[in-house]
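Structure first, then comments.
Omission of a single protein chain aside, the complex is shown with its protein chains in their original locations.
== subunit A ==
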Amino acid sequence: MKKLLTLIFIFNLYSQDIVTKNRRCFLCHGKEDYKIIEDGIERPLFVSPSEYYQSVHKDMLCTQCHYDVITIPHLRKPKKIHCLQCHYAGNVVGAPVKEMPEKYKESVHGRAKEKGKIAPDCIDCHTTHSIRHPGDSLSTINKKNIPNTCGKCHKLVKEEYIKSIHGKALLKGVLETAVCNDCHKEHDILPPEDPRSTLNPKNVIRTCEKCHADITIMKKYGIPVKQVEAFKESFHGIALEYGVVKAANCVSCHGYHDILPSTDPKSPIHPKNLAATCGKCHPGASQNVAKGKYHIIPEEKEAGIVYYVYNFFKWFTFLVIFGLIVHIILDLTGRGIRKFKK
């Protein structure tokens, strides 16, 4: 009997269009003040139909996810559902599957959740009934909105971030700027101690260089692009490359959430603050550290006196090689001539 009823119900569903079918659910759930009291806590049960029909799931029936609702009105509380019931590899409903859920399991959030701690699951960032495509400017995971999405929990970091040069640029609508996930990634956020993490001291340079070594982005905003290259050639850069993580990386001097340009007096790389910044590792560093240029490439004129000294040595070295070879040839020729004459 139950089976028959289900079949009739399903048949009924497929004979009507989505909006008409979902209208039955929205009859109750579409009311803004629709809620229940559960264990003394008020639980809103409102789902905005207009939001829903702009979401990526707009062509789906409510009951396709809430599969245990077979009669309307439903008598029992529907089971808790999860995105993974459709978004898994090999699903037949055609839900797009990427490697994200797998990555999420290994992330700091996934592992915290597994241990029963309060940590975000899919819906905390993607929302439930109003999931939009990331390209949609109203999406919670649209680049513009990401600091707000992460900031729901990471409030202090968000405060720091919006005052930084990256945050300020975002507010101005510069979409090439870095938001949370550009450095932290999103589904596979790993703790900095993890050698695979983008924030691991060994990997920081590669995280920053994604944008800061990109000439098209940097040129657009007048930001010097050679710093990354110069850093890699410096002693700090070489030491890091060989796994000496006590050597300074980008964030050691520039900070991270609160990065500011050197012209800002609050920046750790403002000339007045440099002594203190270098002093973190090189105790007693004086104002002398501000007398000179940083991230210089000795082969380029901007390096000043270093450029001229390098060039002098370069040519002098060639001259020495040339001179030595000439004298060796001269000596051998002389010996040859004398032997021949004999």
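Keep this in mind: a contact is a pair of C-beta atoms (placed from the backbone, for glycine too) under 8 Å apart; a residue touches a chain by one contact, two chains touch by 3 or more; residues count from 1.
As a working rule, contacts and distances are computed from a predicted model.
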{"item": "Candidate names \"ABC transporter ATP-binding protein\", \"Autoinducer 2 import system permease protein LsrC\", \"Na+/H+ antiporter subunit C\" or \"Cytochrome b561 bacterial/Ni-hydrogenase domain-containing protein\"; UniProt protein name, chain not shown", "value": "\"Cytochrome b561 bacterial/Ni-hydrogenase domain-containing protein\""}
{"item": "Selected from A:43, A:115 or A:341 as touching the chain missing from the view", "value": "A:341"}
{"item": "Residues of subunit A in contact with the chain not shown", "value": "235, 238-239, 241-244, 278, 282-286, 288-294, 296, 298, 303-306, 309-310, 313-314, 316-317, 320-321, 324-325, 328, 330-331, 333-335, 337-338, 341"}
